[in-house]
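Written out below as structure tokens is the structure these notes cover.
Missing here is one protein chain; the remaining ones are kept as they sit in the complex.
Labels A, B and C are assigned to the chains in the order they are written; within every chain, residues are numbered from 1.
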Amino acid sequence: MSGHVGVAIVGASGYAARELIQILLKHPGVRITVATSRQDEAPRVDALHPSLTRRIDLACEPFDADQIAERASFAFLALPHTASLAVVPALRKRNVRVIDLSADYRLSDPQVYADWYGHQHTDLPGLKQAVYGLPELFRDQIPPAQLIANPGCYTSTSILALAPLIAEDLIERTGIIIDAKSGVSGAGRSPKLNFHFPECNESFSAYNVGWHRHTPEIDQVLTTMTSGRGEAVEVIFTPHLVPMDRGIFATIYARPKQAAVEHDLLELYRSFYARSPFIRIVSHLPATKDSALTNYCDITLRVVRGQIVILACLDNLIKGAAGVAVQNLNLMLGCPEETALL
Amino acid sequence: MSGHVGVAIVGASGYAARELIQILLKHPGVRITVATSRQDEAPRVDALHPSLTRRIDLACEPFDADQIAERASFAFLALPHTASLAVVPALRKRNVRVIDLSADYRLSDPQVYADWYGHQHTDLPGLKQAVYGLPELFRDQIPPAQLIANPGCYTSTSILALAPLIAEDLIERTGIIIDAKSGVSGAGRSPKLNFHFPECNESFSAYNVGWHRHTPEIDQVLTTMTSGRGEAVEVIFTPHLVPMDRGIFATIYARPKQAAVEHDLLELYRSFYARSPFIRIVSHLPATKDSALTNYCDITLRVVRGQIVILACLDNLIKGAAGVAVQNLNLMLGCPEETALL
Amino acid sequence: MSGHVGVAIVGASGYAARELIQILLKHPGVRITVATSRQDEAPRVDALHPSLTRRIDLACEPFDADQIAERASFAFLALPHTASLAVVPALRKRNVRVIDLSADYRLSDPQVYADWYGHQHTDLPGLKQAVYGLPELFRDQIPPAQLIANPGCYTSTSILALAPLIAEDLIERTGIIIDAKSGVSGAGRSPKLNFHFPECNESFSAYNVGWHRHTPEIDQVLTTMTSGRGEAVEVIFTPHLVPMDRGIFATIYARPKQAAVEHDLLELYRSFYARSPFIRIVSHLPATKDSALTNYCDITLRVVRGQIVILACLDNLIKGAAGVAVQNLNLMLGCPEETALL
Partner (left out) sequence: MSGHVGVAIVGASGYAARELIQILLKHPGVRITVATSRQDEAPRVDALHPSLTRRIDLACEPFDADQIAERASFAFLALPHTASLAVVPALRKRNVRVIDLSADYRLSDPQVYADWYGHQHTDLPGLKQAVYGLPELFRDQIPPAQLIANPGCYTSTSILALAPLIAEDLIERTGIIIDAKSGVSGAGRSPKLNFHFPECNESFSAYNVGWHRHTPEIDQVLTTMTSGRGEAVEVIFTPHLVPMDRGIFATIYARPKQAAVEHDLLELYRSFYARSPFIRIVSHLPATKDSALTNYCDITLRVVRGQIVILACLDNLIKGAAGVAVQNLNLMLGCPEETALL
């Protein structure tokens, strides 16, 4: 066991936690030493996730920052939004490095957080420290980070698809349309009527039109890419629910400032992501199934009647959550970025 | 409105109720005059079921036996098990004829009911009066009935598939194996983890192996077919969950008393169901999709290494619930059996 | 049989034909007298479509215009594109009124047809006669029509969703974005790798980005709504494949000429479609499942960051094909528009 870094999974019962565990079990440098759950009966991890039977011999325990600090150097938080706000300061005080999969540390402006999430941010020092964990854009800031705000799934897809165009200032910054589609696992594991099988199976619908919380996150990160020159990015974001387990697909419509040439733009994308092992710029039209169960984000684009149509997809639980979290961990540990992810 | 029979839907929020409403809206002799719901806010029926928008202009009300008796001659109960026990006596006292879609009046022996459903039957007079509403077997008892126990979905499939063999005393009565598979709508509309989309989608599993409550119902009705001669029927019933909305499929294995001949058995089935417009004895292997959204039950059989393999399927919400309920209503009204069902 | 109008189904083996037959079997004024198929063995209709077992007693025959003219006053053509071009003149010469579900008579400019479908139009007189069969927009032209070009499924959804805004000249006519999603039955019944279950199940993808053939059809019909004033409509149309059987969902983004007010626009839509029994302008966000298996088109809209987002859905095989075909038939026969469609 020497040589292994201890990691804790805080909030082990959901889908992102399960994926995280599956990935970490393949990681040669890491050992899962703690799993927490709010459930009273301290279930075994494989009772929560029968697919992990024989893979992990660990019982959940209630959250206890001292316990975690003793046994783990890193903690992944797979908690509902707002729950992380209580847990992060306790862990940071004990020098546990944190990768937070919730939205609590993603929006750098606490007022924007309050506006979109409906309550005040209660850890402003933490918020200031947090590094946005999208390795493809912020690879250099991640290795020393103590607190990572792991990006949202819709957000990663949208940002990765638009970043080259924004960085090169090739498109209008407002009125960008992101028509996004997600598999149902993106809604989490709590049963609700909307996600009851006979309701969402064989159905397609939009939800939260105009007020989905990933909107300000996309705006903020893409605006960062403009280096503060000119107006802020403002997207029109429409999420939809697809009757499938996994996958996010974004169809994005952007108006170029100058006439766009498909081939040149594809070359730009290839060059922009040359250092990024998990971005695949493809020529064919990608399908979510091709990136499902992988840490890849597949991107292509077309020019249609003068507008740029970018098509991007990834696995919401892996590249959109647990996979990128481990990618961040790898950077923090100094491991190869792909470790446990291929 | 003269000439229309008023009917009440007691418990309007579930899937069987929705199907019932859809069918009754096509019925030329019937008008839905009451819909009840336990929800406080008295929702409109089309708020519960958006697919019915523009089809029905009716608000739910709380259950009130007097109100129902005033406006309806028939009441369909689409309530959870045990809830019917309170409602039926109140309606019967007011001479409302009742078609109960719950299991509360299906088992003629109250002790069997107590054993399998875990509480005492509290309406023994009602239980005595109740007629088992499977028209193909009890067509003559239904027209005058005041209280119909509408059969279960697994039960109808299994009984219809086995009745000719039992009636003709052609198979061993114990050890009959019913391997049954159901779409998820059979589990009702209440969200639960088991039926959360990402749990049951892309998965197949068995449940309640050895103790599903349709077992004694199948035993009882098939034993009725033996006319009291010889031993009782005892089936081994295994239900499974299929990742689809609708449909029940039963694969049944029976040991013949004498060497079985496929062609003769198919002829027996055709003759047995000659008067039954909704039983299709087919030569090909049926698929649930062919009977989905219809009131048909499709049946075929094969002889395999000496055993009889019967394959039967139907739509659990229609022929397995709402459709057969209207079929019963038609018989009670003296209408053609197919009214509103084709 | 007296009093029934004879109708022929030319091309009986596909999904639209099956839906057509199911609907027509409920029509009190119509009898299906001919079904054709290119298959040599003259299969029975219920052998092609096992769900129709016991519903229709008819064998397919090869196409023969004289036979059809003798037994039918109307012919529905459910043929692949270009096949209708050969059949329509033969039927018209014999005074059979035709409802063509293919695309062959939809584009009024034969050059546009040639450009998008890759071959010359060979029946210019027919093309001139053809009436575009979207009753909500062209209700008055349909009753006397001899040849109906039944609209495409994506087209109907898109046009119905945009017509009020174009008719009132409220939006920019170019750069309208139609992000459309279809269930797999929209691709027809011929097996291909793309529609092989393990390929498209659990996957979401775009296809034909920038060159789907419904694009010019949408442009043309919406341009008609401008009464020739100002520039032509030009949409950016992106179709996607959803892992479900039925349903089309369009998310449409339009830039208003003046600041848009959600409530006022919804009122405009309600008033625009006041005479149209199958358009439901709803306040909630619609799901394809709510209009599946019906002839309804559900529409709502939202104003998001200044743009108008219109959300519309319908069943591609019914309101998008067979249902609207019967709606057209009803208008041609002088029956109530809803006959056989509720």
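FYI, a contact is a pair of C-beta atoms (placed from the backbone, for glycine too) under 8 Å apart; a residue touches a chain by one contact, two chains touch by 3 or more.
Everything numeric here is computed off the predicted structure, so don't read it as measured data.
Peer 1: Looking beyond the chains shown, say which of B:Ala86, B:Ala232 or B:Val304 touches the absent one.
Peer 2: B:Val304
Peer 1: Could you tell which one of C:Lys93, C:Lys128, C:His196 or C:Lys257 touches the chain left off the display?
Peer 2: In the full complex, the listed residue that touches the missing chain is C:His196.
Peer 1: If I consider the whole complex, including the chain that's not displayed, which of A:His240, A:Arg280 or A:Arg302 touches that chain?
Peer 2: Hidden-chain contact among the options goes to A:Arg280.
Peer 1: Quick one: which of A:Pro50, A:Gly228 or A:Gly334 touches the chain that's been left out?
Peer 2: A:Pro50
Peer 1: Please identify, in ascending order, the residues of chain A that touch the omitted chain?
Peer 2: Residues 25-26, 50-51, 53-55, 202, 277, 280, 282, 284, 286-287, 289-294, 296, 298, 342 of chain A touch the chain absent from view.
Peer 1: Even though one chain is hidden, which residues of chain C still touch it in the full complex?
Peer 2: Spelled out for chain C, the touching residues are 15, 183-185, 189-193, 195-202, 243-245.
Peer 1: On chain B, what residues meet the omitted chain?
Peer 2: Interface residues of chain B facing the absent chain: 174-175, 177, 179, 181, 183, 199, 201-207, 209-210, 234, 236, 238, 240, 242-247, 249, 251, 253, 255, 285-289, 292, 302-307, 309, 311, 313.
Rule of thumb we're sticking to: only the chains that are shown with their structure count from here on.
Peer 1: What chains do chain B and chain C have as common neighbours?
Peer 2: A
Peer 1: By C-alpha centroid distance to the whole-protein centroid, which chain wins?
Peer 2: Of all chains shown, the one whose C-alpha centre lies nearest the global C-alpha mean is C.
Peer 1: What's the farthest chain from chain C if centres are computed as the mean of the Cα atoms?
Peer 2: Checked the centroid distances; the maximum from chain C is A.
Peer 1: Return the distance between the CA-based centres of chain B and chain C, expressed in whole Å.
Peer 2: Distance between chain centres: 37 Å.
Peer 1: Using mean CA coordinates as chain centres, what's the chain A-chain C distance in Å?
Peer 2: Using C-alpha averages as centres, the distance is 40 Å.
Peer 1: Counting in whole Å, what is the centre-to-centre distance of chain A and chain B, each centre being its mean C-alpha position?
Peer 2: 46
Peer 1: Got the chain C residues that touch at least 2 other chains?
Peer 2: Those would be 202, 286-287, 289, 292.
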